[in-house]
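Structure first, then comments.
Missing here: one protein chain of the complex. Every other protein chain is in place.
Entry: chain A
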Amino acid sequence: MNIESNKAAFSKEPREENLVTMLWDIQRRNGWISKADVRSLAAILNVSPLDIDETLSFYHFFRSKPSGRHQIYLCDSVIARMNGYDQVRAALERETNCCFGGLSADGLFGLEDTPCIGLSDQEPAMMIGDVVFTGLTPEAVSNIVAQLRAGKLPADIANPNGYDSGTLDYVDAMVVSRIRNQGPVFFKPMRDHHAVLQGVLARHPIEIIDEIAASKLRGRGGAGFPTGLKWRLAHEAEGGQKFIICNADEGEPGTFKDRCLLTRSPRDVLIGMVVAGFAVGARSGILYLRAEYWYLKDYLERHIGECREAGLLGDDILGSGFAFDIRIQMGAGAYICGDETALIESCEGKRGTPRVKPPYPIQSGYLGMPTVVNNVETFAIVSRIVEEGGRWYASMGTEKSSGTRLLSVSGDCARPGIYEIEWGMRLDEVLGMVGASRPMAVQVSGPSGECVSAAKDGGRVFCYSDLSCNGSLMIFDESRDLLGIIRHFMSFFVQESCGICTPCRSGCVDMLTKVDRVIGGKATKQDLEDCNAWGHLMRSTSRCGLGTTAAKPILTTMKSFPELYRDRLAVVDGPILASFDLEKALKGHEDAFRNLVKDNY
């Protein structure tokens, strides 16, 4: 790939903000991004090749080595592991003649693991390019691989009826949207978005903000910041332009509610963004879609296009003179890009490094302009609040946690899927509703959240002051190896830490080492005290929410399942420290000896 052909491929004025998109373009054309591509991009964008590499090497889907013709990413999440991941992985290696992390000799296949891809209700699952396969078994794997060998394309296998990629049928052919109940807010059929938007445009932006404030809506992305207040501050902020960003990164292991919203109610989300734009005075919106959801891209583009045609987006929305449009920005594989400031950096074509705060996005966000970042679910709720009124919304839920929210339920229960619950519901009620018959532990809000005991914490309540769930709910029954799960969560954070700040970069690794000590029966009381102290250090001094929460898999289980740790503690009965691994220590000597002998003869 030379400069000219790359330049020709980027017909629009190439700008640094488009770097992630440009890298995707090259990779989707060639399968990978070569050194020559990096040099040509550097020349096009007038930056140094290292600057390109900084971005390229940050995202885990970007490949700087050749890929297989079919590059397969198998989801490695704790839920996948509970549903046959190991067998599927073995089947993949056997059928493709390839090892994970490498390519098959014929160059046809490449295999990689990838963290949760937002399909926890239908694991094991894998991605091949834009296409996903769910509910995998070893038999399904041999079938798929045989078809690929016979020359079929992944899309044709997953979508045998050949539906257009812009249709709901296409999405439905690949993934199921398991919506388990019908509540007052979400997934309403036959909504009149035209009328809703007309009603909004007839009012003053401040009235809209007041309406959202009256609903007491708090953001559904995790932090729970009051949406009305965020919008008011953005409305008041000075800036030549303002931006609205919809956070569809949905990276927290175990969540898939945003996927279902984007599949079943994409207009609710788009209209919510328009409402935000009108309220704060923004003309542009970005929908940041995680790369794992590429199969939704054409479908969402179609909806955006249809909204434009219907006058719900564009230069003069419903004849009001208000202009607002939305573009999709694809992610490239980085959990940290769910953090709003990392997400903004990523939208600007850079590494997903969380920014130093202040300033906050509402002061200085995308391109340094005031920016509102909200979660997919938040926007969907907004579209309902402006329809039914803030008071209607505030009348549901509890005093401090108004309304309803979506839960993505997975793990050991009879009916995994999406549930709309009113804030204020108790944990045991939810467990009953989803058919969890022998629950032991419940991971609320994914690895960054809290692991609670079904026996002791059943009376706890879903609300911002108790179980302030971000939508992920994973259930583990008594047969599960909780320490193994904790280890998996910690290694997730090791892989996903951006590494820019010391406590998180270093602390995640140290905490993982501690779990290994516990699992290996080598931990002493001192190790548990270290976990507490080091976890507190990470919590207090990390730069962003990843580092401040990364120790929680250990800290919260030490609280809810202390016996898990206590029972594994090493008994100190000799002069040697329990943590001292005699075998390992001696092995170093053996290795050294062997090397010396080798060198001498």
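Quick note on the criterion: a contact is a pair of C-beta atoms (placed from the backbone, for glycine too) under 8 Å apart; a residue touches a chain by one contact, two chains touch by 3 or more; residues count from 1.
In this section, contacts and distances are computed from a predicted model.
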Among "Aromatic-ring-hydroxylating dioxygenase subunit beta", "Sulfonate transport system permease protein", "[NiFe] hydrogenase diaphorase moiety small subunit" or "Cytochrome-c peroxidase", the UniProt name of the subunit that does not appear here: "[NiFe] hydrogenase diaphorase moiety small subunit"
Option from A:R283, A:R505, A:K522 or A:K559 whose C-beta touches the chain left out: A:R505
Listed residues A:S67, A:Q329 or A:S497, member touching the removed chain: A:S497
Selected from A:H204, A:K357 or A:K525 as touching the chain missing from the view: A:K357
On chain A, residues whose C-beta touches the chain left out of the figure: 46-51, 53-54, 57-58, 334, 351, 356-358, 494-503, 505-510, 513, 530, 534, 537, 540-543
